[in-house]
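Below is one structure, written out as structure tokens; the observations come after it.
Removed from the display is one protein chain of the complex; every other protein chain stays in position.
Moving on, here comes chain A:
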Amino acid sequence: MAKKPIQFQLNGSGQAIFAEEGSNLLDVLRRGVGDLSPKYGCGQGTCGTCTVLVNGEPRLSCLTLAETVEGQSVETTAGLAHGPQLHALQHAFMDNFAAQCGYCTPGMLMAAKALLDRNPSPSREEVVEAISGNICRCTGYEPIINAVLAAAQSGGRRYG
């Protein structure tokens, strides 16, 4: 099977790997690089748990042709903490019990990070809009929304 070399930045460090042609970014991250933080959910763009940031913008990694991120910057939940120092969003998710079964959490975190990076003090409506592409099948949206607002109030990047 034909393989293509792909180089990109993942959470600030360079990656160079061979990927099967036509494979999606999520496969390359999970099987190629070994970053298991983005999850496979629906595979059709409905659930949002595979959300990663490409050049700071949320994308669905399961629908992103891997080779289109050549030379780009990709961020996943694995890059949120700095060593033992958790990101403000991770703290807030724990403090607000925002991870119930946890399957949607990586997508929620990345969608929320994209929001806070460009809008450090969002309204509740803006938070709802930012995570509108992410489904929580436990329906635990309120704690998630509260956590994102709490992270914003804590100064966003203070822990990060």
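Convention: contacts are C-beta pairs under 8 Å (C-beta built on N, C-alpha and C of every residue); 3 or more make two chains touch, one makes a residue touch a chain; residues count from 1.
Note that in this section contacts and distances are computed from a predicted model.
Of the names listed as "Hydrogenase maturation factor", "Oxidoreductase", "Transketolase" or "N,N'-diacetylchitobiose transport system permease protein", the one that matches the UniProt record for the absent chain is "Oxidoreductase". Within the set A:Gln7, A:Gln85, A:Ser132 or A:Gln153, the residue that contacts the chain not displayed is A:Ser132. Hidden from this view is one chain, which touches chain A at 1-2, 4, 20-24, 43-45, 48, 51, 54, 57-60, 62-65, 67-68, 111, 114, 128-134.
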